[in-house]
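For reference, the structure is listed below as structure tokens.
With one protein chain removed, the remaining protein chains of the complex are shown where they sit.
Presenting chain A:
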Amino acid sequence: MTLLRKIAVPLGAILVFLLLWEWLVWAKGWPDYKMASPSDLWPAFWKYRWLFLENGWQTLWRTVAGLLLAVVAGTGIGMVMGFSRLAREALYPLLVGFNAIPKATVVPIMALIFVGRHDFNTIMIAFMISFFPIAVSVSIGLSTLEPEYRDILRALGASQLTVFRKIALPKTLPEFFGALKVSVTLAFIGTNLMEIVSPHGRGLGALFDSGKISADYPLMFAVLIALAFLGIVLYYIVVALEKVFAGWAERAPG
């Protein structure tokens, strides 16, 4: 597939989507306080461009910080569960239970406990919502390592650490990146939950909230599009990292 096609096809799909949206709003005759159309978005972006830049940056860095925490903690927990059956049996119900709690209910609790520490709260929610897939995938990747792989090195007198570094870690990378792609989108949800709910919030979530208060529908939709844009950018950064570190797992085309 040529580079041109790689870019043109998804861009074309986005264009078709926007046209359909525009057509739907036009055909239904919805006013922009009911449903904004794509042609309303650009003026909204332009009008609030500095707010978008500032708040977009706020949302982005907090999401990335939460995601990095999730990678560190998720990999750590996944390693413990992957290597120790005891830890796996002990931690799985706890993790699943924790993951089942809607994070929207955790937001007010966090906001109350760490009142005023908006950055910290936001990062923590982004982290809490996104570490689970990483922990599960790393633990499964490690616990399903075929024993022969371990034996090949252990028969030479290699330590557990060497087996992990030379085999278990690289072998788990494809699963890890698969989970990271899920976590990226989850982390944005976490960040925005806190930004929207928390009073005096910042970031795109807060911008959305202010749009809601002033019934500025084009602004609200513009925020959603900006979030989608950031999500796509971060997602493709992960895809690029995956190509570098786990490109070997990709099947040759055809």
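Assorted remarks:
In this text, contacts are C-beta pairs under 8 Å (C-beta built on N, C-alpha and C of every residue); 3 or more make two chains touch, one makes a residue touch a chain; residues count from 1.
Here is the rule we use: contacts and distances are computed from a predicted model.
Missing chain, UniProt protein name, picked from "Tryptophan synthase alpha chain", "NADH-quinone oxidoreductase subunit C", "Allophanate hydrolase subunit 1" or "ABC transporter ATP-binding protein": "ABC transporter ATP-binding protein". Within the complete assembly, residues 146, 148-149, 151-158, 162, 166-167, 170-171, 173, 246, 248-249, 251-252 of chain A touch the chain that is not shown.
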